[in-house]
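Partial view: only certain chains, each at its native spot in the assembly.
Lettered A and B in written order, each chain numbered from 1.
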């Protein structure tokens, strides 16, 4: 996909990637020049690369597949000498390919400035080149940093802070008092700062505990579509710098999460959970309230965390326990019907 | 519920359903005419049918319940001869009843044309009788087919295609480049084309892999409220014709799904999963990345798919395995405490 029909010559891409261009192995000198001037029209994985596309491989074993593909050129690890296709040799093909994808990505489609239909409250401070789309509402006292982009139909509450360069897709809700760092990305349907789920039973009915805390999101955080992060009861629900959160994740009140975590789709994190740095929670993981998960812990898909997990641990299952033990237990569980038969035999003897 | 207070005579309904009307069994000739002219004011299941309602049964065993109900008339299978209530005999009462429900459903409440508050970009092409509601935004280059209806407050990105007769409920986000077929229904809060969840760890931080692929939805697909379908990294996240997706489903980047699948509420499908035709995923099912599920496979509620599943299979559990085996294993698991006791005994002997 290349909505803007941008093109790059292969030599310009090589320059951009700080890579070394090499013409097809069998080529003569004039072919080398042809390779440098080759027009690249898009980028795709090997499987889907078309005639004008550049693709990439991250080890030698995939070179034959790349050469058989329709791709016009291949980004390869520096140790690869030659290919039947034009190649760009780089240190880290995966990072280089991501950079190329960025070149073909469509630009921000919202011009700087405030759309006439946006409603901006009193005492709002807007940095330079801020773009605010149609039907956006910005509450009073809110501060928006330089170059931030707020696509249409988003609601920003009062006294919110949004850092420089942060990108907010259409139809997001940001509750009062929320603090969002620089260079964050919020996808459509995100709700930050809805009330935490807190009630006291008075013997007759559940009485609401007003939630007057806030949500704080540090720099460089990405939050997926329809994810919800609730405000704290009295303090802060906190997401650390560089953490990446997928779609339809729910993070309850008073949760704290360290930097550079990876939280996959549909994870649910209950109230007052503390999560360290570089933690990975795979898809559909659940965490009960008041649990602590240590730095670098990994929780495998669908596990449910009912107890604290130590730093560096790898856990599976419901309740979650060490993954290696889980594998042994699961294998044994599958043998249970056979086991019952054996025990019946033993008893008869 | 019949918000428009529409009414139909029983004979008109019979005609519409290509069914045969029969007066109550004990009735004389003049009663037959009365039955034909009976006014039907709504439709409901047996349990809730009120005085003016028509209901249905799909086999003879339910006839007594229908006759005891408040319903004014009953849609019945053709083999039923007579009843104490007026009946309409049809081939397939379930399909016939659905047709009657359609007659009582409220019509589209949005007039054709573009509401003055909608913001429509350059080079947008609108088919005949397209209805675009208040506060809708349509990005440049988008094409909308004949008779499509876009309810208020939806955001349609650039270069999107929306097929004829497609119905989009309020507050939906459709990302740039998305392709939606004809006669689709998208419910509120749907997000199509948010970025896939892809990052490269560079040793210090997670660097975003720009997602430049698209979402393609074929004809006759229904997508439930607050469901998210992410764009592919470089190619297409694809949903086949006639597939029905419930609320709060998450479908990650690069997923392909065949035609006529049923995906129930809260299912989560990870990246690069391939799903065949007529697959059923029941509620809260999860599928890890890069797995293939064959045609006609059924995955039972809450199962987690960690490995490929063959065509025609029925699976349960976490990880998912054949349902029959799952039932045996689960029964055995429940006997485990008793088993431990028996083994202790055996050892003592």
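The criterion applied here is as follows: contacts are C-beta pairs under 8 Å (C-beta built on N, C-alpha and C of every residue); 3 or more make two chains touch, one makes a residue touch a chain.
All values reported here derive from a predicted model rather than from experimental measurement.
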item	value
Entire complex copy count, 2 subunits given	3
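Note that in this section only the chains that are shown with their structure count from here on.
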item	value
Distance between chain centroids, defined by C-alpha means - chain A, chain B (Å)	28
Of all residues in chain A, those that touch chain B in their complex	1-3, 42-45, 47-48, 92, 94-95, 98, 101-102, 104-106, 109, 117, 133-135, 151-153, 169-171, 185, 187-189, 220, 222, 224-226, 242, 244, 246-248, 260, 262, 264-266, 282-284, 301-302, 318, 330, 333-334, 336-337, 339-340, 343, 346-347
Interfacial residue positions of chain B with respect to chain A in the complex	117, 119, 135, 137, 139, 153, 155, 157-159, 171, 173, 175-177, 189, 191, 194-195, 197, 199-200, 202, 205-214, 226, 228, 230, 233-235, 248, 250, 252, 266, 268, 270, 284, 286, 288, 304, 306, 318-319, 321, 325, 328-329, 331-333, 335-336, 339, 342-343, 346
